[in-house]
Structure formats: C-alpha cells, structure tokens
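The complex appears here minus one protein chain, its other protein chains still in place.
Up next, chain A:
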Amino acid sequence: MSYFRITLHRSAIGLPARTNGALASLGLRRRSQVVFHPVSAQIAGMILKVKELVLVEEVERPLSKGEVKAERTPEKGFWVERRA
C-alpha cells in the first residue's frame, strides 16, 4: 500500500477558513511539517483543496515522527576516540 508524503511548504496564515480546515483534516499544523496518509480518493481531494501550499510525494512506507526528525538532523561529525 502506498502513502502520500505531504509537506506543508507555504504558510496558511491569512487564508480562508476552508483552507485551514483542509489542512487541519490532513493534520498539518505548521510549516515544513510532514504527514503521511494512505493513498485514497478522500485524501487526494483534501490535497487538491490545498495543492498550492503543499508538496506531495508518493512513498511505500510511512515514516514515524522520530524518523522524519532524524532525516533533517545533521550528523554529529565527531566521535570520542580516547577519554581522559
């Protein structure tokens, strides 16, 4: 089963209540937030209501919140070689 990976790219401040309602139904609260929904006609309709604000990608497996955060976390860049 494939999923939509939906990212809110543009903010919804100042937009009509219907648009905000569509984002709320998708679970998008803030900019750059990523949510996963299974591919269906219902979800596709919600996305089309806010298609100018979101970036959509189709993926096989939904990621958890921790995985999404780990994706954007940079590498540490060091490791402790020897302790004093």
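The criterion applied here is as follows: contacts are C-beta pairs under 8 Å (C-beta built on N, C-alpha and C of every residue); 3 or more make two chains touch, one makes a residue touch a chain; residues count from 1.
One rule holds for everything that comes next: contacts and distances are computed from a predicted model.
Undergrad: Can you match the unshown chain of the complex to its UniProt protein name from these: "Transcription and mRNA export factor ENY2", "Large ribosomal subunit protein bL21m", "Superoxide dismutase" or "Serine/threonine-protein phosphatase 2A 55 kDa regulatory subunit B"?
TA: "Large ribosomal subunit protein bL21m"
Undergrad: For chain A, enumerate the residues touching the unshown chain of the complex.
TA: 63-67, 69-70, 73-84
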